[in-house]
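A single protein chain has been omitted from the complex, and every remaining protein chain is retained in its original position.
Let's look at chain A:
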């Protein structure tokens, strides 16, 4: 008998004569305390994310590339990793073509194996989109895919993320429903709620543990 068969056998034997407990999931418990009027949704997200040292800027669909260029200049970042085949990647490339002072753009357009050293050692910042956010916990939702790979939001020390204000959900339960995850999860789905951090030494909070040291969110006001 295989290990699987033996384990399942033991478990089934222990359950003999019992019935599965009813599903009494009360969704009001995970939704009602975590609902916000539309005008407060963004404020709540902001408050929680800023409390864990996230930098947040309000902008809009047309002005964000210029704002991003300013922020990069202010932070003295000379290179930015982008996903060239996303809408925001394209928009940024086009916009920056007309700017001589804009930092160099680097495209994540090959398998990581072909440029891993450069990614780890010579990629100071990245820009990704998001598929939404959660006001209740102050979290961005990312679903990395073939166009915008997973390591973009993890390896570069500074991570810029674009968030459309209209995609901010009240809570995780409603976000899961809206994204219809039950019908099929993406390869990798992420909630990101600030820059990487640790309190493993003496409970002292230190940022920049293994992931980005800085998380900068550009909120596009489209609502």
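The definition used in the following text is that a contact is a pair of C-beta atoms (placed from the backbone, for glycine too) under 8 Å apart; a residue touches a chain by one contact, two chains touch by 3 or more; residues count from 1.
As a working rule, contacts and distances are computed from a predicted model.
**Q** When you check the chain that is not on display against UniProt, which of "Iron-sulfur cluster binding protein", "Phenylacetate-CoA oxygenase subunit PaaJ", "Phosphonate transport system permease protein" or "Cell division protein FtsX" does it turn out to be?
**A** "Iron-sulfur cluster binding protein"
**Q** Who touches the missing chain here, A:77, A:136, A:162 or A:218?
**A** Only one listed residue reaches the unshown chain, and that is A:136.
**Q** Identify the residues of chain A touching the omitted chain, counting contacts across the whole complex.
**A** Within chain A, the residues that touch the unshown chain are 2-4, 6-8, 10-15, 18-27, 29-30, 33, 48, 52, 108-112, 116-117, 120, 136-139, 145-146, 149-151, 154, 171-173, 176, 181-182, 184-204, 206, 208-212.
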